[in-house]
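Attaching a single structure in structure tokens format; questions to follow.
Yeah, one chain of the complex is gone here, protein chain that is, but the others are all in their spots.
Our next item is chain A:
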Amino acid sequence: MAASSSPYVTLISNDGFEFIVSRDAACVAGTVKKMLDPHSSFAESISGRCTLGTINGVVLEKVCEYLYYNLKHKDEKDVPDMEIPPELCLELLMAADYLHV
């Protein structure tokens, strides 16, 4: 149960990469937030490890970057766009849809 209160969670891509991110950042993504919701006692919320079966490591890295980026600029206006490599665009879009960010 200790994992459920730890400030860090692990996000795992479908090709096995693990990203340890802060809970706050992870919760920017709606799906992850629900996944980790302590009220619903799913396996993820207990272990603090989320395996994201639709996202590969490269995309997930970018996603994590975005999560932090979003968290950092949460209350600001006129935030500069984040650099996104065009070749990842579509996959990132799909991941965003899946993760509800």
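Following the convention adopted for this analysis, a residue touches a chain if its C-beta (ideal position, glycine included) is under 8 Å from a C-beta of that chain, and two chains touch if they have at least 3 such contacts; residues count from 1.
What we mean here is this: contacts and distances are computed from a predicted model.
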Options "Cullin family profile domain-containing protein", "TBC domain-containing protein kinase-like protein", "Intraflagellar transport protein 25 homolog" or "Cytoplasmic tRNA 2-thiolation protein 2": UniProt name of the undisplayed chain: "Cullin family profile domain-containing protein"
Residue, one of A:D24, A:D37 or A:E61, that touches the chain absent here: A:D37
Sites on chain A contacted by the missing partner chain, in the whole complex: 14, 30-31, 34-35, 37, 39-46, 50-56, 86-91, 94, 98, 100
